[in-house]
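Let's turn to chain A:
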Amino acid sequence: MMKRSILTGQRLVAVFLFGCVLFNYPVIALFNKTGELLDIPLLYLFLFGAWGLLIGLMAWVIEHRQE
Partner candidate 1 sequence: MLQSWVIASVSFAYLGVLFAIAYYGDKRADAGRSIIANPTIYALSLAVYCTTWTFYGSVGRAASTGIGFLPIYLGPTLMAGLWWFVMLKIIRISKANRITSIADFVSSRYGKSHLLGGLVTIIAVIGIVPYISLQLKAVSNSFTILLHYPDIVMPARAAAQPLLQDSALYIALILAAFTILFGTRHLDATERHEGMVAAIAFESLVKLLAFVAVGIFVTFFLYDGFDDIFDRAELVPRLKALMTVDDTGASYGSWWSLTFLSMLSIMFLPRQFQISVVENVNERHLARAIWLFPLYLLLINIFVLPIAVGGLLHFPDGSVDADTFVLTLPMAEQQEALALLVYIGGLSAGTGMVIVETIALSTMVCNDLVMPVLLRWKSLRLHEEQDLSWLLLSIRRWAIAAILLLGYIYFRAAGEAYALVGIGLISFAAVAQFAPSIVGGIYWKGGTRQGAIAGLVAGFAVWVYTLLLPSFAKSGWLSLSFISEGLFGIGLLKPQQLFGLSGLGEIPHSLFWSMLANIGCYVAVSLRRRPDVVETSQATLFVDAFRHTEGDQRSRFWRGSAQVQDLLPLIGRFLGPERARDAFLIYARRRGVASIDQLEANADLVHYAETLLAGAIGGASARVMVASVVKEEPLGIDEVMNILDEASQVRAYSRQVEQKSHELEEATAELRAANERLKELDRMKDDFMSTVTHELRTPLTSIRAFSEILLEDPKTNLENRRKFLAIIVKETERLTRLINQVLDMAKIESGNAEWHTADIDLREVIEESLAATSSLFADKRIGLEKRLAGDVPSVRADRDRLIQVMLNLLANAVKFCEEDRGRVTVRLFAEGGAARVDVEDNGAGIAEADQPTVFEKFRQVGDTMTAKPQGTGLGLPISRQIVEHFGGRLWVKSSLGKGATFSFTLPLDAGEARQEERRQND
Partner candidate 2 sequence: MTKRILIVDDEPNIVVSLEFLMKREGFDVAVATDGEAALKSVEEKRPDLVLLDIMLPKKNGFEVCQTIRANPGLQAVKIVMLTAKGRDTEVAKGTALGADAYMTKPFSTKDLIAQVRQILGES
């Protein structure tokens, strides 16, 4: 059975909440503008960047958990 590390769970929930903020109004409205950064549309870059960041955070939390 998987040990339920409460700390790991809480970290993941924190990532979840962080993601909820990133992927919702008003934060996406900040990037919802025409314009490009590094020749990539701003919103596209932000969404995939934030997405990658969340995955990275989750991977870090999961792979560094202590059981």
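Here is how the candidates were picked: all candidates are chains of the complex that A comes from, given by their letters.
A few remarks follow.
The working rule: contacts are C-beta pairs under 8 Å (C-beta built on N, C-alpha and C of every residue); 3 or more make two chains touch, one makes a residue touch a chain; residues count from 1.
Bear in mind the structure is a predicted one, so any value in this text is a computation, not a measurement.
Every option in 1 or 2 belongs to this complex, yet chain A touches just one of them, candidate 1. Partner candidate 1 is touched in their complex by these residues of chain A: 1-2, 4, 8-9, 12-13, 15-16, 19-20, 23-25, 28-29, 32-34, 36, 38-44, 47-48, 51-52, 54-55, 58-59, 62, 65.
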